[in-house]
Structures are given as structure tokens and as C-alpha cells.
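Only one protein chain is missing; all other protein chains are in place.
== subunit A ==
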Amino acid sequence: DTVLAAATITMKLTSTVCFPRQEIMKWNGWGYSDSKFLFNKKGQAEFTGKRYRLSGMVLPSLQDWFENTFGASVNHKSPATPALNASAVPPASLNEAFVEDLKATGIPFSHEAEDRVFRAHGHCLHEIFALREGKKFERVPDMVVWPNCHSDVVKIVELACKHNVCLIPYGGGTSVTSALECPPEETRCIVSLDTSQMNRILWIDEKNLVAHVEAGIIGQDLERLLNESGYCTGHEPDSMEFSSLGGWVATRASGMKKNVYGNIEDLVIHIKVVTPRGVIEKSCQGPRMSTGPDIHHFILGSEGTLGVVTEVTMKIRPIPEYQKYGSVVFPNFEAGVACLREVAKQRCAPASIRLMDNEQFQFGHALKPQVSSIFTNFVEGLKKFYITKFKGFDPHQLVVATLLFEGDRERVLQHEKQVYDIAATFGGLAAGEDNGQRGYILTFVIAYLRDLGMDYYVVAESFETSVPWDRVLDLCRNVKERINRECKERGVQFQPLTSCRVTQTYDAGACVYFYFAFNYRGLADPVHTYERVEHAAREEILANGGSLSHHHGVGKLRKEWMKESISSLGVGMLQSVKDYVDPDNIFGNRNLL
């Protein structure tokens, strides 16, 4: 009964698909073409399709929330360009010799405009906005290749070196760091190397609990296929419906349940990478080694600048016997953070624990589907009365923590009690499984909601950081304030939505995730305004002791802060690795450095 199970029912397709992903996915928005939010004729919001829990449901409070929060109106539409205008796509400039040699290998490729455009972007606001507006593209890949296995990749990279062609690896396309954007100054032929066909689990080793998997596999497929054998990786980044294993490695991804399973760097045992200098891999699968700096850490987070990750051996776990959602309401954000800090201190964090601020709590509420029974309505009312009137929580202050426990039943219940007891000492009240689960649904539909917003003059984006415990509150407050102030100064006419949640806890700090959205009516260049505000927000984060990124990565969006973040000597170290591994800059996406 997980969110994901619901989401994956009809997803048999991907394992058998298919070069043109755009047939089932939007070319100018998030996710599946059949799933989207819209305001129906009655002005009520609904979510189309059949893939998700919310699919086919009417969400009666969303319109009010949307209009009140943004000062937007369902009568003011800003519709997207319906179809890709092929004339807006620059013609492919092909390296004929490369194409000839490639043909000889039999590896499929394409230079259709739609294929190329689809792989020319990730999901940053400016990228999606430009697609919706039908803007002319400055630079897109000149062709796309679909290797089927490791040795195909070796051939492609060899040919690229031979003919001096620029390669940009493409996994799930969910980047939010401009990492997939083609450098406009690149004059060589740019080839997008789409790993989607390398999506097999090659073997499962039950003795050591590891699986050897091709790196193009998409998160949900990996999980589903392993589940068939009774296993899971437990790695569930919010993008797992679409993001790929290779992408996780290349960006140092983090999963929602890292408290039990670890982040990607904890999960990988062995990595195979094809670089212009050859293939990098270790010679054994020892669980830990003292052999100088870990070469995996040159690969993890290399963001496609060194080569292509083709195969990964990663840890697997038996599927947990029991899973339980939960939630706790706190009177305010401060109390909630104090509780999460204590949970981290006692090292008893459940598989997932997240704290949503009041804005996000209200947002979550706006997504409540229509309830059919009067009884449910009544119970809801009673709960609300209990919390706000009886317990004296201010509805404009209260926040909610969502929890997910995993393990054997008995231990889950024990664990649950321990966490609720800690919460109680910070004034937290248990608020039921439903609220918890709804919190996680929000995670999967939030990107769809951004498309809805963009249909009505609202632009939105998220960004994240990690920060020591003692600075969490100050950072959250200052970043929100900075956003509000910057918006005002830059002529945004409406109060922006700024919201944050603490999504991961660590011994020494936490990961904080921000949502930021505003109504852009009256602005000449909303994307530019948005980018300036995000830039200011990132500076504020850094000034308040936050990191440049916890898991999204650097890409090209945050390159300018790399020196400040890791020192120029640090940048030099990375640069010297790049220079050694890829002297001709074949992997020329220009991320990171």
C-alpha cells in the first residue's frame, strides 16, 4: 500500500521502451503525458490519469488555496505552446566521419528534432518555461545515440575521441542544475548519449546481498524488478520515477529512506565508468578498502564530466516485512526542528522523517481529495478542533512531521513509540497515518503542480541545502526573508510563497528543502527575475552556513560558487583529474568546474 506501488502499476512500459520517450512523457513539462492537474469547468482542481493515488480525484480546496496564496485567478491563463516548433530547433551539425563509423557499429542513433530537444534540457524553471513559450533554442545536441550495453559505450567513446565529438551522457533527464544544457560555445558536434536502453539487472548475489545493474535503469524499474525477487535497494530519491542509477551516481543522489539504507555513496560497491582514457573500475568488491583516496569519489558527483557510468554493483536488502506511515503536529517550526534534532541525537530516526513548515502543511491540506462520507468530514473537523482549540495550536503556526517506519512489525511499533515519546516532549501530537502519507504524496505530485502553476502565471522552483543543526532555524528564516525582500525589490507584485521542510537528518546537521513560487503577472521577464531571486537565496544560504547543494548537484547553475565552497585548491584538484581523464574535453557538458 505504498505510494509507489500505486504509481508503478501501469509502468510496465519503461523496461521495454523505446527510444522516443516523449510518446509517454511530456515534452514541455513534468512526467507522464496522461497525468496533469487542471481546473475543470466548475473551477475545481483535478488530477488526470490513472497512475497515482490522486489520479482521477477532485481536489476541492486547491483552487482557493491557489488563488489566495498567489493572488492568481483561474480565469487568467498563460497556456503553453501546444507542440514543438521544429523550425525553432537549430539544424543538426553532424560530424560525418563519426556518423559513418557509428553506423558501422550498428548502435541506433537519431537526429530528429524532437529527440534532440527532449535531451537538451533538464527540469529547471528556465528550461521548462522556455519550452512552454516556444522560444528558439540556442544549442541542442546534434544527435542522440542509444547504446545497449557497456561495450557499446566503449565503442561510442572511442569514436568520439577519434573524431573529436562532444558527448553528453543522458540518464533520466531530471536534472535541476542546467547540467544537461549544451554549452552554447561548443562548436563540435554534440552527441547525447542516452543510457535508457542499458536497463537490465545483470545478476543478483544473495550471499553478499548485492546486485549488478546497468546504469541506465530507472529508479522505479530497478525497485520493481528487485521486488520480484524479494529485494529492494531502498534508494528512493523524490525523482525515482524517472531518474536513473547512473544519474544518481553522477550527482551523489540521496534517497528519502537513507536513514535505513544510506545515500548513493553508501550503497554502491563497485562502479564501471567508460572514460576517454579507458575504463575505470576496482578489482574487487571488498566492502571497504584502504587504498588511498577512494576513486569512487572521483566518479560520484562528477556530473558527466569524466565519462559514462555503465554498470553499478549496489547493495540490496530483503523487502521489509512491515511499513507504517505516521505524522506528528508541532505548535511551531522551532519545536519541530528541536524534535528532529533530538531524534537524530538519539540515532533513532525512522526510515524517513520530514518536517514541513506551516506553508507546506497548508499546501498539503489543499491537496485533500473530496471526502465522500459525512462521517470522515466530521472526524476531520473534530481533529482540527482538538488541535487548534483544545490544544491551543495556532493554525498559522503549526507544522507537521511526516514519518515512515520500516522493518518487522514488532520493531516498527516499538520504534514508533520511541519517536512519538520524543515528539511529545517537544509538544508534538500524533496526527495519524493519513497525514503522513499525504505528505509523501506531495513529493511525487509537486512537479506536476508546477506545470499547473505555469498555466496560470505562477512560476515555481525548489532548491536544497544541508546545514549544521544549530543553524537550521536561522537559515530557514533568513532565506525566506531574503526571498520575500528580493521579490519586492525586483517588482514582483504579489507576495511569493516561500516554504521549506527539513527532509533528512544527520548526526551533525540536516538537509533543508525550499519551495519558492510567485505570481509573475506584470513582470516583463519572469524567468530572469526568478533567477536573480534564486541567486540571492543561494548567497543567503551560503552566508548562513548552508552548503552549495545536498543532493541536486552543481551543474552549470551553481558553478560560480564552487571555489568559495571547496577552495580554489580543491577546484584545482578536481580540474587536474579532469585534465588527466579527459584531456580533450570529450565529456564537454562543462558542469561543475
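The criterion applied here is as follows: a contact is a pair of C-beta atoms (placed from the backbone, for glycine too) under 8 Å apart; a residue touches a chain by one contact, two chains touch by 3 or more; residues count from 1.
Everything that follows uses one rule, which is that contacts and distances are computed from a predicted model.
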item	value
Identity of the absent chain, which is to be given by its UniProt protein name, from "Trafficking protein particle complex subunit 6A isoform X2", "proteasome endopeptidase complex", "Two-component response regulator" or "Glyceronephosphate O-acyltransferase"	"Glyceronephosphate O-acyltransferase"
Per the touch definition above, residue among A:542, A:562, A:577 or A:593 touching the missing chain	A:542
Hidden partner chain, touching residue among A:470, A:525 or A:560	A:470
Identified contact with the non-displayed chain, of A:100, A:205, A:481 or A:560	A:481
Touching residues on subunit A - with respect to the absent chain	470-471, 474-475, 477-478, 481-482, 542-545, 564
